[in-house]
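Removed: one protein chain of the complex. Kept in place: all other protein chains.
Every chain is named by a letter (A and B) in the order it is written, and numbering of its residues begins at 1.
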Amino acid sequence: MARSLGELAAQFGCELVGDPAVTVSGVATLGNAGDGQLSFFSNRAYRKQLRETCAAAVLLTAEDSKDCPVPALVVDDPYLVYALIAAELYPPPPLQVGVHVSANVSPTASISPGAEISAHVIVGDDTVIGNGAYIAPGVVVGPRCSIGEHSHILANATLVQDVIVGRRCIIHSGAVIGADGFGNAKSRGRWIKVPQIGRVLIGDDVEVGANTCIDRGSLDDTVIGDGVRLDNLIQIGHNVNIGAHTALAAQCGVAGSATIGQRCMIAGQAGLVGHISICDDVVVGGATKIWKDITEPGFYTGGFPGEKDSEWKKKVARFRRLGDLVKRVATLEKRAGKNL
Amino acid sequence: MARSLGELAAQFGCELVGDPAVTVSGVATLGNAGDGQLSFFSNRAYRKQLRETCAAAVLLTAEDSKDCPVPALVVDDPYLVYALIAAELYPPPPLQVGVHVSANVSPTASISPGAEISAHVIVGDDTVIGNGAYIAPGVVVGPRCSIGEHSHILANATLVQDVIVGRRCIIHSGAVIGADGFGNAKSRGRWIKVPQIGRVLIGDDVEVGANTCIDRGSLDDTVIGDGVRLDNLIQIGHNVNIGAHTALAAQCGVAGSATIGQRCMIAGQAGLVGHISICDDVVVGGATKIWKDITEPGFYTGGFPGEKDSEWKKKVARFRRLGDLVKRVATLEKRAGKNL
Partner (left out) sequence: MARSLGELAAQFGCELVGDPAVTVSGVATLGNAGDGQLSFFSNRAYRKQLRETCAAAVLLTAEDSKDCPVPALVVDDPYLVYALIAAELYPPPPLQVGVHVSANVSPTASISPGAEISAHVIVGDDTVIGNGAYIAPGVVVGPRCSIGEHSHILANATLVQDVIVGRRCIIHSGAVIGADGFGNAKSRGRWIKVPQIGRVLIGDDVEVGANTCIDRGSLDDTVIGDGVRLDNLIQIGHNVNIGAHTALAAQCGVAGSATIGQRCMIAGQAGLVGHISICDDVVVGGATKIWKDITEPGFYTGGFPGEKDSEWKKKVARFRRLGDLVKRVATLEKRAGKNL
């Protein structure tokens, strides 16, 4: 589906520098793009590639347009407009609506005639699948689930039971949503399982990464707000509540009953202990562990970067002897006191 | 299934404060419970909710019963008794015993007539499935496995081969048990795979979380003791041995040939290096990395909590200059020596 630069400029509010009749039908990086391919410039590290690009056109800001040797679509946020144009140029394949002969659908489930239920899918009792939904091969959707309109559940994902997914969500392959939370009571040195009976409520426009786990609530529900982004291999414990438009990068862990506000960004491998509360607009750095409530928006970090082992070992040794240093300074202070 | 408070008090050894004829048929949190719903109070943070609860009855200790506005079941460990009562009120759905027509069972496998083999399940050669076992949709149980009585293997889990599961276990969705361990020998800059031929032995009453991995032994077996609890997204390397009634929270990693004692508790995102040994009754804090044997029971931690980036950066800068500070103190000591 080729689009002319003139059309794109009009549709996306760009200023066009160049021939409006030039067409693009795909996207590529500055370094690889050629005829018919649109690129974008939003990271200064790639200025050299911009100057040498053979793209059909480049999305960039007014400030950078002087470095562009080819037609330019000038706009305030090139990356955002790139995302919107790329979505038009690469539409998802059309659904093959209907239920595949190898799928297993409960007689009490309700499947929209506008949904695609692929091969080897399971749909459990009392589950509802909305119009335009796509349930990919090997997916298990257990009982009492609901998949909103135009949501996609991708291959081999599992919605165990009582999972309510909003509209236009994407649940990636291998994700497990609605498994029991980690609830155990102790009895004479043994663990007794605490039944987990809550649901998982997922808002609209949510994306859940591959092999990510979201546990069902123990009693109340686990809640994922509208527009939330969860990357791969994330753990969301029971009764967690994540506010709208918050994003968590890969391998984060959020322990049970933690609450995260809206528009937060949590970098990869970060961890939140249970029962704490993070306010809106908090940014947490990579691998940072949050042990307490955060009540003020801002950027929170912890941890040390790796360095040459010999250097790091020296630092650790000094850190371990810090108590000695404190004593030595106290001794000096005493002596200095005498000398005053 | 409604139960009267009188019956519950008698069965679970509670003192009843209130009308024994009141019935409960479900459980809910203090804040949400209403008619017919039992709640419990075990976390002081919820005292306000206790005072305002509309639950049909509340499980709590004698000490807290004065704050309870509704019938009370008084007991030493309310959370434990809550777990036991909830298990009665929410029994698992009855099995639909037999082998689903879409399942694929090896002719050399042995399936108890009291087991349920669901849709799209695979059962490999020489595998034995016990009475009351539930194999959920999409599960692959490879060759030479054994699933003990009343164990549940949930949707899309994989038991690769040579996995022996005890009785009353729950293996959650997406778990992979019995995959090859990470065994590689080096040969002129290349990795040569070391064949992995051990088994995974899982005791009775074990729970394995969603998307958790337990590798098969390289030669000897990987062993998970009775009553162990593994949360989601945990890595258990080859030849690891975990003692009975030990619990590991989500995203922990245990490297190959490590041994963990009985009744240990390992918090989320912790890590144990390979070939070490942890004695019984050890508690490891969240995200703590254990590099050496632990021979004494107790609480072990490491790591720093996240804080405002500006504050953390100052601390890191001081830490980096600690060597300078040590030198400055040594200089002062020399001078002080002269002044003595």
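Assume contacts are C-beta pairs under 8 Å (C-beta built on N, C-alpha and C of every residue); 3 or more make two chains touch, one makes a residue touch a chain.
Source: prediction; values computed, not measured.
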Missing-partner contacts on chain B, residue numbers: 102, 104, 120, 122, 138, 140, 142, 156, 158, 160, 174, 176, 179-180, 182-187, 189-195, 197, 211, 213, 215, 219-220, 233, 235, 237, 251, 253, 255, 269-271, 273, 275, 284-285, 288-292, 298-304, 314-315, 318-319, 322, 325, 328-329, 332, 335-336, 339
Hidden partner chain, residues of chain A it touches: 27-29, 32, 45, 77, 79-80, 82-84, 86-87, 89-90, 102, 118-120, 136-138, 154-156, 170, 172-174, 205, 207, 209-211, 227, 229, 231-233, 245, 247, 249-251, 263, 268-269, 286-287, 303-309, 312-313, 316, 319-320, 322-323, 325-326, 329, 332-333, 336, 339-340
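Assume only the chains that are shown with their structure count from here on.
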Whole-Å separation of chain centres (CA-atom averages), chain A against chain B: 25
